[in-house]
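Take a look at this one; I'll ask things after.
Here the complex is missing a single protein chain, while all its other protein chains stay put.
Up next, chain A:
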Amino acid sequence: MLQNIVIGQYIPVDSPLHRLDSRAKILCLLALAVIVFLANEFWSYTALVTTVILFVVLSRVPLKFFLKGLLPIFILIIFTFFLHAFFTNEGAVLFSVLGFSVYSGGIEQGVYISVRIGSLVVFASLLTLTTTPIDLTDGFESFLRPFKRFGLPAHEMALMMSISIRLIPTLLLEADRILKAQAARGADFAKGSLRTRLETLTAFIIPLFVRSFKRAEDMATAMDARGYRGGEGRTKLRVLKWRARDTIACIIVAGVGVVLALLRDF
């Protein structure tokens, strides 16, 4: 029933992007989020789209996973497209519907904005599709660490994040088992009166909570038993390593930024 959910986002294939340090990828994503907004005319948008395609090909992740990420925001893209198409009054009038005139400039703006949103989403997906959740949290932790002196619990936040990420598959498996157990007892999660549906829902939620609390308790005990006492003086089993290729990646992204900045209309 829940078996078709792809756990987390990470797609385990080997590619140049997969091999990059997670910190480099986070930095590049931040930079790209700004760079996307530099594009403002035909050639700079062409450069942007080329970059997107290049990165997607480089990641070796099947296209359908990007489409999956784009699907939820598709409505947003359609909406902004029409908004621009109808309310931008530039260029030649193409046609009119319901008293609204659609200008060529409007269509152009609509396409541009859609490309911009789409590229942002693809770049963000690239990060989560090519980075394991653990690397991702390690990366975030190293960026948060400087803020520790202002009282930010960087280690605890990262630990919380990695525990939750680690437990998502377990929780999904547990949910799947409980769903099946109740379905075997006749529960139908898709049909029935409000009252029966409420009861089926309770029959699902309560065991799930009971199991989760139990698991949290066990985990706390296990951590205690192994002498966990917070982030102070703690070393890592897997240390993030910044290599030449990570610097190169950052330079390439900066290069993309420069190209777009040169191409754009001022």
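By our rule, contacts are C-beta pairs under 8 Å (C-beta built on N, C-alpha and C of every residue); 3 or more make two chains touch, one makes a residue touch a chain; residues count from 1.
Following the convention adopted for this analysis, contacts and distances are computed from a predicted model.
Taking the options "Nitrate reductase", "Electron transfer flavoprotein alpha subunit apoprotein", "Cytochrome bc1 complex cytochrome b subunit" or "Energy-coupling factor transporter ATP-binding protein EcfA2" in turn, only "Energy-coupling factor transporter ATP-binding protein EcfA2" matches the UniProt protein name of the chain that is not displayed. In the complete complex, the residue from A:Val57, A:Val93, A:Ala181 or A:Met219 that touches the missing chain is A:Ala181.
Checked against the hidden chain, the listed residues A:Arg116, A:Arg211 or A:Arg264 yield one contact partner: A:Arg211.
Summarising the interface, chain A meets the missing chain with residues 3-4, 6-7, 11-13, 177-178, 180-188, 190, 196, 199-200, 202-207, 210-211.
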